[in-house]
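Right after this comes chain A.
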Amino acid sequence: AGTLDDVKARGKLNCGVTTGLVGFAAPNANGEWEGFDVAVCRAVAAATLGDSTAVEFVPTTGKTRFTALASGEIDMLARNTTWTFSRDVDLKFEFTGVNYYDGQGFMVPKDLGVSSAKELDGATVCIQTGTTTELNLADFFRSNNISYEPVPIETNAEAQQQYLAGACDVYTTDASGLAATRATFDDPAGHVLLPEIISKEPLGPLVRHGDNEWGDVVRWTLNALITAEELGVTSANLAEMSAGTNNPEINRLLGTEGTLGEMLGLSADWAKNAIAAGGNYGEVFAKNIGEDTPIGLARGLNAQWTEGGLLYSPPFR
Partner candidate 1 sequence: MTGTSQMQVSDKVAITIDGMNKWYGSFHVLRDINLTVYEGERIVICGPSGSGKSTLIRCINALEEHQQGSITVDGTLLSSDLKNIDKIRSEVGMCFQHFNLFPHLTILENCTLAPIWVRKTPKKEAEERAMHFLEKVKIPDQANKFPGQLSGGQQQRVAIARSLCMMPRIMLFDEPTSALDPEMIKEVLDTMIELAEEGMTMLCVTHEMGFARQVANRVIFMDAGQIVEQNEPEAFFNNPQSERTQLFLSQILGH
Partner candidate 2 sequence: MSDKTTNPIAFVAEGTIPPSPPPANETGVVKWLRENLFSSIPNGILTLVALTLIYMILQNTVPWLVNGVWTTNSLNECREVLDGKVGACFSVLTERWHQLLYGFKYPAEFYWRPNLALVLLLVAIAPVLFFDLPRKMLIFTALYPFIAFWLIWGGTIMAPILALLGFIVGGVVFQIYGRGSFAAGFFGGIAAALIIWWLGSLLIPEGASDNAMLPAVPSRDLGGFMLNLMLGVTCVSLSLPLGIALALGRQSDMPLIKWICVVFIEFVRGVPLITLLFVASVMLAYFFPPDATVDLFLRVVIMITMFSAAYIAEVIRGGLAALPKGQYEAADSLGLDYPQAMRLIILPQALKISIPGIVNVAVGLFKDTTLVSVISMFDLVGMIRGPILASTEWNGVYWELLGFAAALFFVVCYGISQYSQWLERRLATDHR
């Protein structure tokens, strides 16, 4: 049976997330998972099952994530995982889109007086291992012909401790993570993010190869969130709009027109449920990692294409 049927039969979605990265996926003081990646899981659960809480969050590490997905322990992986050729092709996974365009950056203490990553010759670099960080770093220093000393650390908390204690000069991980980390410092102003972004890190949810129905569900749920923002559908006006509007695309999206839900094998109001779970893409972003949160990320690349960003959902028709 396909994954979609499994999920429906089970009544729960098993969603793989990271073991804890504030803003993207981390349990809060009450033990509830929250964050940007978590919201994707919830949206998919809402779309398929009509219940955004019907999610079992499975924490995975950099090592266990692929096995967990390949062996069927989880239905989808919504963890900061970079979409790369070999993962898509060689490891036989299917990336269903990009929910966050990231890039690897550097953070240094201000008093080090460094203003560009190219000045980092001979520096000691703390790396949070787990995604493609080590490889990008090696490529960057190699192509600039400068040397460095890597200190690979498993968890963000420990890497941060090393960095603050001066055991390394630079901390590198995805720029979003750097911002999130800096936000928790005693003295955030004492640290700067260097301008260089040394890699493209399109992060997105992925599923197993070969189950295209399920892949479609995840892909279009993500697209629904993005399109909703583009079309101005928010959790505030969702009820009103789902009564029917004069924009046919909104109507198709929210299931008042056409049979998109049926085609996916879902109910007609699948997208409405997905949006109701946490709002549209913009709302999810603002709530979890936006500028008003301690993490304080600007939309940047992740703005809608209409606003100069890269978010561009294919049309719902």
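By our rule, a residue touches a chain if its C-beta (ideal position, glycine included) is under 8 Å from a C-beta of that chain, and two chains touch if they have at least 3 such contacts; residues count from 1.
Selection rule, in plain terms: all candidates are chains of the complex that A comes from, given by their letters.
Just so it is clear, the structure is predicted and the values come from calculations on it, not from any experiment.
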Touching candidate - 1 or 2 - for chain A as found in this complex: 2
Can you list the residues on chain A that touch candidate 2 in the complex? 19-22, 26-29, 31, 56, 58-61, 63-64, 67-68, 70-73, 155-158, 160-161, 164, 183-184, 186, 294
